[in-house]
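A single protein chain has been omitted; all remaining protein chains appear in their positions.
Every chain is named by a letter (A, B and C) in the order it is written, and numbering of its residues begins at 1.
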Amino acid sequence: MTAGVTENGYRPHLSAAVPTAQPLGMAVVGAGYWGPNLVRNALALPETELRWVCDRDLVRARRVVGEQTPIKVAGDLEEVLADEFVEAVAIATPPATHEELALRCIEAGRHVLIEKPLADSLAAGRRIVEAAARHGVVVHCDHTFCYTPAVQKIRELVVSGEIGTPLYYDSVRVNLGLIQPEVDVFWDLAPHDISILDFVLGDGRELDTVAAQGADPLGVGHPCIGYLALAFDDGLQAHCHLNWLSPTKIRTTIVGGSERMVLWNDLLPTQRLSVFDCGVDLGGDLSPRQRRISYRTGNMVAPALREREALSGVLADFSDAIRSGGSPLTDGEAGLRVLRVLEAAETSCANGGTPVPLRPLAVA
Amino acid sequence: MTAGVTENGYRPHLSAAVPTAQPLGMAVVGAGYWGPNLVRNALALPETELRWVCDRDLVRARRVVGEQTPIKVAGDLEEVLADEFVEAVAIATPPATHEELALRCIEAGRHVLIEKPLADSLAAGRRIVEAAARHGVVVHCDHTFCYTPAVQKIRELVVSGEIGTPLYYDSVRVNLGLIQPEVDVFWDLAPHDISILDFVLGDGRELDTVAAQGADPLGVGHPCIGYLALAFDDGLQAHCHLNWLSPTKIRTTIVGGSERMVLWNDLLPTQRLSVFDCGVDLGGDLSPRQRRISYRTGNMVAPALREREALSGVLADFSDAIRSGGSPLTDGEAGLRVLRVLEAAETSCANGGTPVPLRPLAVA
Amino acid sequence: MTAGVTENGYRPHLSAAVPTAQPLGMAVVGAGYWGPNLVRNALALPETELRWVCDRDLVRARRVVGEQTPIKVAGDLEEVLADEFVEAVAIATPPATHEELALRCIEAGRHVLIEKPLADSLAAGRRIVEAAARHGVVVHCDHTFCYTPAVQKIRELVVSGEIGTPLYYDSVRVNLGLIQPEVDVFWDLAPHDISILDFVLGDGRELDTVAAQGADPLGVGHPCIGYLALAFDDGLQAHCHLNWLSPTKIRTTIVGGSERMVLWNDLLPTQRLSVFDCGVDLGGDLSPRQRRISYRTGNMVAPALREREALSGVLADFSDAIRSGGSPLTDGEAGLRVLRVLEAAETSCANGGTPVPLRPLAVA
Partner (left out) sequence: MTAGVTENGYRPHLSAAVPTAQPLGMAVVGAGYWGPNLVRNALALPETELRWVCDRDLVRARRVVGEQTPIKVAGDLEEVLADEFVEAVAIATPPATHEELALRCIEAGRHVLIEKPLADSLAAGRRIVEAAARHGVVVHCDHTFCYTPAVQKIRELVVSGEIGTPLYYDSVRVNLGLIQPEVDVFWDLAPHDISILDFVLGDGRELDTVAAQGADPLGVGHPCIGYLALAFDDGLQAHCHLNWLSPTKIRTTIVGGSERMVLWNDLLPTQRLSVFDCGVDLGGDLSPRQRRISYRTGNMVAPALREREALSGVLADFSDAIRSGGSPLTDGEAGLRVLRVLEAAETSCANGGTPVPLRPLAVA
């Protein structure tokens, strides 16, 4: 599923071979919540040269870059695309606008980095990916968490076999104060968990069923609380709790394995990962009645993790993919895999939680 | 649903009127995991006089009470029931044995306190409750958590209206090391959450749909990981995560309300309850587009809670119900309401999580 | 000690009376660790207009403000002082340089905001304060913590009498990774605690004795671990643990009172303050033998605190003091009170912890 990547999930960097690469000329579209983070990282990274910030609200765009700066602001994308030194565009606007903006960039021959979710429907996402294929440009879906040291380490623990056979995945992503008027809690928060799950557990297995429960107790018009149950084709199950109405912020994921279990608490900066050397032995081939179940509880190790801003890694990988002709870690297809789950979740949710099978993704 | 109880959930005690009541002559059947706790509390409480401990394994029964004691041990229930001073029997054996043992006691005119779940099927539970009605004895189902100061306080916050309109209920009850060979994780752990939910939120609403996802990644023969989604008839939703394979113990419940939200962390003895004065204002009658959602975050209060062993309250309530002719807080019908959910969960789980409607309980 | 301030510690703002005040023309000297924070806040605040960043290392100064900016950089203070629009200078250089730099600014008629500690000796600090008095300019010592919502709230709880009679103050400020080659752990970390203590408890009492224990287990040449015991003239005692060699970061302060006790955990953003409604009743006038000590443990309240960057409040107060002709919350004398304790701690430490009385501060 994520073929060609190494254990920690990155493609072997080719940049060593192209040390004198020109910095990537870039524009950022959208100066709302996420755009400023893209701007800050693009400014700091030697591999990128930020040239434009584009937003329909020019005042907002201006505020992001300041008064005196060589970076230009634009209210319309055409102005940006007219600049031949812009090779790539990062799109950080509401999902409903992704398709139109991305297609304009792609058709103008520009590489695109698109904020998650890739688009507001699987069909729209597919049109983006297909257009990029036709025009030979890179589509990178910004699944930022896949670039965090914690998630990279979890993938390493899974892929290396250190945790043994994966047994289950459970995540909780809840907080107060994020009710979105235009997207529901699944479309807002689940892309994080689905993309992590895909990255960490997706080698050699495919998701094939989705069941979702949603609640809208305030009458917002769409779910503010969601529970997502996902099953892979080999039987491995995953579950995500997503909630905009929690009085306390929780961001905890457990990846249970037959040899070790990983607890990821993203709100504990000094101990984000706890790797428990614990397990259950069922007593082999005996019948359930005869079995003597035994438990093992050994040391817990909290691995040292670099503190690095994930978004910087996203931009470096984007730039590297463009320069090397490879594809980024979380490419357009990774974005489609997330959209496919979100649409199935919506269907399941509308049917009270009835499980929905996933159809295979067939990208032209 | 729990009519006739006061705000904190207890019936008004009548014992003041009968101060000279004889201690309740009791037997405990089952000297395994829970039995010794019943023995210890029955010994300590002035309202009860423990006379027998009964277990097929006489050595185990003897070990619970010690060598030199006036308390008798028996290998068979008949011996116990032959003692006319035994008025009540507490049954702490595996669920599959509850029906037979309880019916023998009831038919011999004895009151019964039965470990949760009440029985191993709704039909069996119903036979117990109906027999007790015929013989005019008390059936008390030991839903211990309903007697903890934390749960009593949560009920008080809900019933008094302090949390406002209930918005959702979410609980996590996970740990390592409790795989049961004969019951699955739902039958083992969910009775706690279902009974709490019933006690805390059950006034004026009824559960009407259940969807359950289960996983058995070790091949034990039944789910070791479970997710339970419950809907009340007024739309209120609840969710429980139950897991025998978690590397870390978590026991956290959130009850979200329109005015306040309660976080119950049962593993934090110094701050089990946190009551957050927070909420969301959707901006009244405006359309979703026009609304300005606003958030309120005020103080958090951790109420002082008595430290009291819940099981002592269970036995006091049992004794009091018998002496006063009332019914205990968590009576046989409360036990049936739990069984009804467990059976529906089993059905849903077997169908991959398809929601199952609950049929009304009709006790003769 | 901090006369003329209101309960939350701020002077009544006069700025309402002078709404059209010109922004304060400012320079920041020192582009090392703290300087960039001053720059960022001075840029963001409407009350201040940053004109210069000055550092002997011009490259470093330039890096702080960026390439394209109206803010000028200088390698020498003279250039800055030659700009008549510079009314005030913020000095964020090593303590050993404070006196010389501050005196040059003061003699040129400029107000100064000086990073803590005010100077590298009490005598030097005194010369700064006296020069400022002679030239009629403001000296503000940047005791940032006194401007945090948490410390402001603690002062409010003390001054309003809510905690009752203060019983003790205990703080722990430890971490790994901050060994300074030129100052010891007391001069580096204790100014925070001494200034907080002075601000929170200093109304109507004066510190009068200091005992300090220091350890230098790595042979750095000065203490890396320090314990500071402080006594006020009314008997109230305070203690601070300061440590550069702790494997884990701890920032916890307890202010015990006869009616309530406050726990401040600065590393717990969602619950920085916990106010415990607890206390001890000694049983009045009875002799110790006859007394029945009783304990009270009530609710705990975690007050909601604004999230505001303290340094922004520092700059606003500095500007306001200059415009209104008042003095800032943590003025030069507050800086001297800290220096007096640091010097006594050094003496005590050199004598193995023997207590050292504080002499009265007499500022000309």
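Everything below uses one rule, namely that a residue touches a chain if its C-beta (ideal position, glycine included) is under 8 Å from a C-beta of that chain, and two chains touch if they have at least 3 such contacts.
Given the structure is predicted, the values throughout are model-derived calculations rather than measurements.
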{"item": "Given C:46, C:177, C:325 or C:360, the one touching the chain that is not displayed", "value": "C:177"}
{"item": "For chain B, the residues touching the chain missing from this view", "value": "66-70, 248-249, 270"}
{"item": "Contact set of chain A toward the excluded chain (per top definition)", "value": "271, 274, 277, 297-304"}
{"item": "Chain C residues touching the omitted chain (full complex)", "value": "165, 167-168, 170, 172, 176-177, 179, 181, 209, 211, 213, 215, 217-221, 225, 227, 229, 235-237, 239, 241, 243, 245-248, 254, 256, 258, 261-263, 274, 276, 278, 280, 282, 288-289, 291, 293, 295, 297, 352-355"}
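Heads up, the rule we're going with is that only the chains that are shown with their structure count from here on.
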{"item": "Length of the shortest touching-chain route, chain B through to chain C", "value": "1"}
{"item": "Taking each chain's C-alpha mean as its centre, the one farthest from chain B", "value": "C"}
{"item": "Inter-chain centre distance, chain B versus chain C - centres from mean C-alpha coordinates, in Å", "value": "54"}
{"item": "Interchain centroid distance [CA atoms averaged], chain A/chain C, Å", "value": "43"}
{"item": "Distance between the centres, which are taken as Cα means, of chain B and chain A, whole angstrom", "value": "41"}
{"item": "Multi-partner residues of chain C (at least 2 other chains)", "value": "none"}
